[in-house]
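All protein chains but one are shown at their positions in the complex.
Letters A, B and C name the chains as they come in the text, with residue numbers starting at 1 for each one.
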Amino acid sequence: MINVAVIGFGYWGPRVARNFQTSSDMHLSAICDQRPEALRIASRDYPEVTMLSDPQEALTSPDIDAVAIVTPVWTHFDFAKLALQNGKHIWVEKPFTLTSSQATELIELAEQKNLTIMVDHTFLFTGAVKKIRELIDNQTLGNLYYYDSTRVNLGLFQHDVNVLWDLAPHDLSIMDFLIREEPEAIAATGQNHLNGLEDMAYMTIFYPHKLIAHFSVNWLSPVKVRTTLVGGEKKMLVWNDLEADEKIRVYDKGVQISGSAGVYDLLVGYRSGDMWAPKVDQTEALKAEVLCFADSIANGTKPINDGAAGYRVVRLLEAATRSLKNRGSLVQL
Amino acid sequence: MINVAVIGFGYWGPRVARNFQTSSDMHLSAICDQRPEALRIASRDYPEVTMLSDPQEALTSPDIDAVAIVTPVWTHFDFAKLALQNGKHIWVEKPFTLTSSQATELIELAEQKNLTIMVDHTFLFTGAVKKIRELIDNQTLGNLYYYDSTRVNLGLFQHDVNVLWDLAPHDLSIMDFLIREEPEAIAATGQNHLNGLEDMAYMTIFYPHKLIAHFSVNWLSPVKVRTTLVGGEKKMLVWNDLEADEKIRVYDKGVQISGSAGVYDLLVGYRSGDMWAPKVDQTEALKAEVLCFADSIANGTKPINDGAAGYRVVRLLEAATRSLKNRGSLVQL
Amino acid sequence: MINVAVIGFGYWGPRVARNFQTSSDMHLSAICDQRPEALRIASRDYPEVTMLSDPQEALTSPDIDAVAIVTPVWTHFDFAKLALQNGKHIWVEKPFTLTSSQATELIELAEQKNLTIMVDHTFLFTGAVKKIRELIDNQTLGNLYYYDSTRVNLGLFQHDVNVLWDLAPHDLSIMDFLIREEPEAIAATGQNHLNGLEDMAYMTIFYPHKLIAHFSVNWLSPVKVRTTLVGGEKKMLVWNDLEADEKIRVYDKGVQISGSAGVYDLLVGYRSGDMWAPKVDQTEALKAEVLCFADSIANGTKPINDGAAGYRVVRLLEAATRSLKNRGSLVQL
Partner (left out) sequence: MINVAVIGFGYWGPRVARNFQTSSDMHLSAICDQRPEALRIASRDYPEVTMLSDPQEALTSPDIDAVAIVTPVWTHFDFAKLALQNGKHIWVEKPFTLTSSQATELIELAEQKNLTIMVDHTFLFTGAVKKIRELIDNQTLGNLYYYDSTRVNLGLFQHDVNVLWDLAPHDLSIMDFLIREEPEAIAATGQNHLNGLEDMAYMTIFYPHKLIAHFSVNWLSPVKVRTTLVGGEKKMLVWNDLEADEKIRVYDKGVQISGSAGVYDLLVGYRSGDMWAPKVDQTEALKAEVLCFADSIANGTKPINDGAAGYRVVRLLEAATRSLKNRGSLVQL
């Protein structure tokens, strides 16, 4: 049984805590938050769990084996470092850290101490993402042409991070999981309108072999959209995460250029066949992720969302931020 | 009665011809196409109209008052120049020309000769675009924050122009009509996958006062999307051109930041009220455009889609192309 | 403070209990269920509440002021009668009773004892239904032409009631609330396919003044639909309860016949204007309903979903059942 402490009991912390609580491999030992109001709610829901107001205590206590750091991103590095130094496995909310060098330092520290780092890229554990990965891996889509993601709605304005750091970690972590190639360069544009932080942004990522990825994130949209297109040589898919049932639609559509019969006559073949919506596993992602955390700790294996995955997402966010400041100038990775 | 010749009888030419034919102000005098097959179809549909295989004839004939140049873009400049030199009013398919300097030369020539140039930005004459312009002009939306346009589907591959020059002229001409400000700079990214011409592209246009516009065009999408979001300070709208009935939805949604109560406490007000889909005029756009052409010729007035409008779109396409070649590097306008 | 007991802790009971628990006017005193497993769950969630396995106890205890009977419909009458005889206000799950004479008996008993009956027609307390009632009452729709409701999906098969008694109480209670006229007659058809109970049914209800209502309920639909159309002389509306945001759309559409210019020439005027989606109150319906229960008890007022409302719904179900058995033969009300 792994004793775990959850640090930060705001919006996401209670969900993480609940999943630790109901896991048969983990024991929720402590909940920590500096706000008395948060602790009062926590103690009502978990009367038998220790309540702490000082994170230091949770991060250093000998009774704790692992900590889940579910706090604002600017606290991640210090909390994570202290936890690792004290021999604790860590679960860190995304984005992993504020800088890629912080991420590297944590990864190295964990390596030395043989500890597990898990970055909470929850979407990797959804049935939809697992299914898309399967369709890519088994060559159903064929060679990939593009990845095009939109995540917009009238979103909660943050006071410390812009829309890129708030929303794009979801999509970058998914892309990183699905596309097993090294991105080459990134270009980002965006705009702030209200409080100095960008509330909408666009990002293009260039991959080798003519693969291109694009992201649109926006806190100022009147409608909610959560749609990703993945275009392949053989098939193309649309993932609409707002659909209750058919989240993924695979289209037997494509274009093939078979040569040219002269300057003006391209021999283009268009293909349009059936559409197919595969059944998607409905298991709660967070539950599967907690199981994976317990397994990784028990067996010393690396989870799919390990520190390196967290590092790769932060590196893209860093580069995108630099490009954004220069209105889209290309940043090599 | 204005005698008009239509040059080019491929996909769009027949539609233009039909609208001239049914206009009470224009007389369809000649149809010209170099392909015998096209002329055979034309003469079946218009037995009383003169059929010509040589554009020169139509462009110089003294019996013709105006010509509609509905041919590939690389022919526009030569045909338009010859027509103007021979004293004819011109209707030119979009994009107006291959380069902005060509556009300037044609505009000057028309000025000297007191002739009308109309660039076929058909969308400006749709009920939807007219309604959006009205909502912007009467300050229903308030100050504009952003313009976000998506035009994607499994499109016909062109052999001479990329997706930007094929699809974006629609959206750039609409944006140019709706936003009466000078764009400052442009950044574009994209990728070709099949025949060396970009089949998908993204474009960001920066305006003064934090207004930003973004465009996604794609020939390789499994689904057809024709959606534009316009975000304003007071209201936001979604224009879905694929909807049969409610094409425009105006949302009484918004965000207001009224100050800050400390470092971490933004005072943000979110507003969410009624949605409203105004009735949109269903008159055929091309019909209204032909009427406007006849009026402009008769009264010597400038149409909303005059040479200058054509020039502005070409200038954006030129700049976008340059940015595209450099993977998104900013091009000042 | 009103002491309340919840009898039945299956699917809906826990939701009712939670709303009593968080109400400032009610005190959740006891939870009763004959299944030990249900009580175990209940005592985990409400450690301070008395757990009872015998309904008799809850229905007769002098410490209880009101009981919520959230049990299968065939138990309602006996439980409700005993509760009223023991001076308790009652909240009864829908449908109120198995027969209209049972309903009448309970209503009379409550009258004699000055007790409140509330039948759990939850939908009456939703923002959507309140808004539709407002649009009817303030004559926005004008005289009503029809009411057309569809409630279908792959539903849970019941072992004791058919689809009409399972799903239609929702829609009949809503219709009864919206249309303040006396229905005249009813015709119902349907079919069973699997276990002898109808799994799909259609029902037409005739009102005076040419108003007609129709209902489709189905446990065997591959897709989920929750849509109601209300057609009026002046406007028509569509209520799609599955929409997250714009649940109600009001259409400025209609037809007017202004006479006839001869045998074949009807002078018909079609009107098609704006569509409008009014903002709908998002307060949880059950919360508002509990508040109303407390108010009714405190002030001796009749709730909108009183025993008489419950009676009217049961009477329609009874009549529909009779018609259903005779393949649609009309039953006068």
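Basically, contacts are C-beta pairs under 8 Å (C-beta built on N, C-alpha and C of every residue); 3 or more make two chains touch, one makes a residue touch a chain.
Owing to the predicted nature of the structure, the values given are computational and were not obtained by experimental measurement.
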| Hidden partner chain, touching residue among C:R15, C:K113 or C:R327 | C:R327
| field | Candidates C:I2, C:M51 or C:A185 - the one touching the absent chain | value | C:A185
| query | Which residue from A:A277, A:C292, A:A308 or A:L333 sits in contact with the chain not drawn here? | reply | A:A277
| said: Just checking the interface: what residues of subunit C touch the absent partner chain? | reply: 145-146, 148, 154, 156-157, 159-160, 185, 187, 189-195, 200, 202, 204, 206, 210-212, 214, 216, 218-223, 229, 231, 236-238, 249, 251, 253, 255-257, 260, 263-266, 268, 270, 272, 323, 326-330
| said: Even though one chain is hidden, which residues of subunit A still touch it in the full complex? | reply: 245-246, 252, 272-279
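Just so we're on the same page, only the chains that are shown with their structure count from here on.
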| Which chain's C-alpha centroid is most distant from that of subunit A? | C
| Which chain has the mean of its C-alpha atoms lying nearest to the mean of all protein C-alpha atoms shown? | A
| note | Chain-centre distance (mean CA atoms) for subunit B and subunit C, in whole Å, is 53
| said: Please output the residue numbers of subunit B that touch at least 2 other chains, ranges allowed. | reply: 272
